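What you see is the complex with one protein chain gone and the rest in place.
Per-chain numbering from 1; labels A and B assigned in written order.
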Amino acid sequence: MSGPVLSIENLTVALPAWSDRPHAVEQVSLEIRANEILCVVGESGSGKSVMSKAILRLLPEPHVRVTEGRILFDQQDILSLSEDQVRALRGGRISMIFQEPMTALNPLMPVGRQIDEILEVHSDMTPAARRQRVVELFDDVRLPEPERLLTSYPHELSGGQRQRVMIAMALALEPALIIADEPTTALDVTTQAQILALMKDIQQRHGTSILFITHDFGVVAEIADRVAVMRFGKLVEEGTAEEVLSRPQADYTKDLIAAVPSLVPRDRESEEAQDQPVLVVRNLVKTYGGRGGLFGKVGRTVKAVADVSLAVENGQSVAVVGESGSGKSTLARCIVGLEVPEAGDVMLKGENIARLSRRALQPYRKVVQMVFQDPFASLNPRRKVGDIIALGPTIHGTSREAAWDQARELLGLVGLDPRAAERYPHEFSGGQRQRIGIARALAIKPQLIIADEPVSALDVSVQKQVLDLLDELRRTLSLSMLFITHDLRVAAHVCEQIVVMRNGELVEQGSTAEIFSNPQHDYTKALLDSVPGRDWRH
Amino acid sequence: MQGSALLRYILRRVLQAIPVILGVVILCFLMLQLAPGDLATVLAGESGGASAGYIEELRKRFGLDQPITTQLWLYLKSIVVGDLGYSFRHAMPVTDLLLERLWPTLLLMGATLVLSLGLGVLGGLFAALWVRTWRDHLISIAAIIAYATPLFWVGLMLILVFSIGLDWFPTSGMEDVVQFYEGWDRVLDIAHHLVLPTITLSLFYLALYARLMRATMLEQRGLDYVTTARAKGLTERQITFRHVLRNALLPVVTVAGVQVGGLLGGSVVVESVFAWPGLGQLAFEALFSRDYNLLLGIFFLSACLVVAVNLLVDVLYVFLDPRIRHGS
Partner (left out) sequence: MKTFWQRFLGNPRVMICLLWLLFVVVIAVVAPAISPGDPFSIVGQPFLPPFGEYLFGTDSLGRSMLAGLVHGARTTLLIALIATISAVAVGALIGAVAGYYGGFVDDVLMRMTEFFQTIPAFVFAIVLVAILTPSAQSLVIAIAVVSWPPIARVVRGEVLTVKAREFVQAAVIAGERDSKILFREIIPNTLSPLIVTGSLLVATAILTESALAFLGLGAPNLMSWGFMVGAGRSFLRDAWWLVTIPGVAILITVLCINLVGEGLNDALNPRLHDL
């Protein structure tokens, strides 16, 4: 192995005065060697993304700017190059792939032209030769019908295809280095697995180096040759993937790795169900679209939930696992009465609530409550935390004082200061807000909690705390839980039962242990195979 | 989009416009009912005091003694065949009168659209390119002042300075009738008369488009695809003209389509200031002669014009935005 392709020396990036800290990146030194994938891992606010943008001088200057350090590439300090020289590097010797391929592509330009543009500005190729090269690139990233794709627009492609286009774009001029900023975070698990495999394959075939920014240790385990861990803008630890993943040195790395839910299914067996299950869903159907307009039905109809049946026993926790568009969230909305299903039954403690009016539903509101995904959208910014939690009980007849007392108690229960009741939601962090959301769900003492991706918006370390809290509360309050998630690791961590959904249909269900050890359906197998870092045991 | 698909799309939009036109007709009819005195009394008043018997006879002749739904039906039927009633003040059918006065208004609106969109887009573009420099501030301040200026006042001030003071442009009218110009001389004469009314009507819209263009340019420049373009090694100029400009133009086109109704309203004021012989001037005259038939005819025609322009903008959009092309 030869010397480094790129070396970052003592890089410091200053944030503007109104930020909560002075530096996004502080005194970071890193080397990216030839022919390797270096993963930079960190939680939000670690400065990993800012650092990656600083390399190609793409920071939003003058607010965010490099104040110290050097970035050496081809024996030159990128930071001291002229604008023209940097432009020659961008897309030519160093290229970038971004997180959200939909917004990273110009919606009004055919994708073929968007790649062609790189060749046009960096080379003397003729239009015919460029066209030839673009088709080759599409072929290289295994996009179907490359000729037709030349004139396709971004919105005509799927998320995975768009990211392949971005990769093709990055490869266009055989760069020495590709910087990939969370390139698979916006994708579904199975698509992520394909894109990761493609990137690994391309890196090996072309001998390119890749700087891969991610928050996900599973992804690191999947593709990294070497790993650098960042926190609060500083480099915490650096080493080969083997070293960092199996024998982490820094406490922070150890904590982060410990926070990643393991893929080993929990073995705790629920007690034999004595009485009737708290929730039974039978043959549920919910269709979207086909809205009635003045001129008859308009648009296509989509079966969001098609003939799904499942049961949640008392005290049990069941995970509904699926990718986007699988209908798992619609299922949850039907159960809590936010949507009215067209057919099928939702039995809560033996009573069918599927077609009850909102008024008739009122008594059952006390049985089932929901914890939401987005900690920022799930709390009304204009109401005090105490009022938010007390809302349910006051509707069901508790006096305001009693409800507030109870709210303070609940805040203590979910690990917050009871005085938080007097404050407004914006004063809390994402993890704290999610705790408030859990307190709200518990306020009317439900028997069943529907948790819709409750940790997917949180950082790994916070994720772990919230999951543990949910698990503990479930045990002490003997609650049942239906846990909606896209993440098999999370499902394995908190649920005894798993239901797998795809395109509105139930694919497979069974105990977590069974499904993990002996999946029956091909899709379940594919899903399990797609979990990043599935072979990594920590 | 294939030719046939485009045709289907246009056809669908035309069909969607029909209820709107129907609504306008019903609205016209209702307002006609609300108007003080009916056609018969107005007519009788025109002829200078008539007997009750004569008024009764007139009512019968125009079907005003029929139940209201029948009257509405008759009204609808006459509009379908292009009959908007009779203007007694001008002693000719409203439709003929409107068609005669339509072209000067279209000329004024067309010239205004070109001037305000052209300069507005350019102004906004440059303000965005020079953002937070004195040149940007200059454009932005000029735009916000123009945005707050009443149209009629601008017209009068322009007359005060450029017609009365400097004697560069005529104060009123569309052409110098006594000169009997023909061919290109006539075109030039009309163009000479067109300058001040166009500037007057344009000023507000110019400011609107400049402000909008600046805002959308700045918004678009912060989006991810611009970072991608920068990471590809494009120059700022290439990024602006190849990527940002077209994206930023979309909202401006939308607003320009929406503003056509406003443009028509503005032309009433401007035409009355400059005695421009178009629909607006006609409306101004109709107001004072209480010629409600004519006034509602103008209202109906303006609404149809707006619907037609909206249709045109929708079709234009198909070519500008591929997302619509494939979405439908």
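Please note the rule applied: a contact is a pair of C-beta atoms (placed from the backbone, for glycine too) under 8 Å apart; a residue touches a chain by one contact, two chains touch by 3 or more.
Source: prediction; values computed, not measured.
J.: Counting the whole assembly, list the visible chains that the omitted chain makes contact with.
T.: Even though it is not drawn, that chain still touches A, B.
J.: Which residue, A:L391, A:A513 or A:A526, contacts the hidden chain when the whole complex is considered?
T.: A:L391
J.: Which of these touches the unseen chain: A:S46, A:T191, A:Q369 or A:Q463?
T.: A:Q369
J.: Would you mind spotting which of B:T149, B:T235 or B:T254 touches the chain that isn't drawn?
T.: The missing chain is touched by B:T149.
J.: Going by the contact rule already stated, which one of B:L138, B:L160, B:V187 or B:L312 would touch the omitted chain in the full complex?
T.: B:L160
J.: At which residues does chain A meet the chain that is not included here?
T.: Per the touch rule, chain A residues meeting the hidden chain are 16, 18, 60, 63-64, 291-294, 336-338, 361-362, 365, 368-370, 372-374, 377-383, 388, 391-392, 395-396, 437, 440, 444.
J.: In terms of residues, what is the contact footprint of the unshown chain on chain B?
T.: Touching the chain left out of view, chain B contributes residues 19-20, 23-24, 27, 31, 34-36, 144-145, 147-153, 156-157, 159-160, 164, 218, 222, 258, 260-262, 264-266, 268-269, 272-273, 283-284, 287-288, 290, 292, 295-296, 298-299, 302-303, 305-307, 310.
In this section, only the chains that are shown with their structure count from here on.
J.: Find the geometric centre of each of chain A and chain B from their Cα atoms only, then give the gap between the two centres in Å, rounded to an integer.
T.: Using C-alpha averages as centres, the distance is 50 Å.
J.: Please output the residues of chain A touching chain B within their complex, sorted ascending.
T.: Spelled out, the residues of chain A in touch with chain B are 56, 58, 87-92, 95-96, 98, 100, 103-109, 117-118, 121-122, 153, 155-156, 166, 169, 294.
J.: Along chain B, where are the residues that touch chain A in the complex?
T.: The touching residues are 19, 223-225, 227-235, 238, 242-243, 246-247, 320-323, 326-327.
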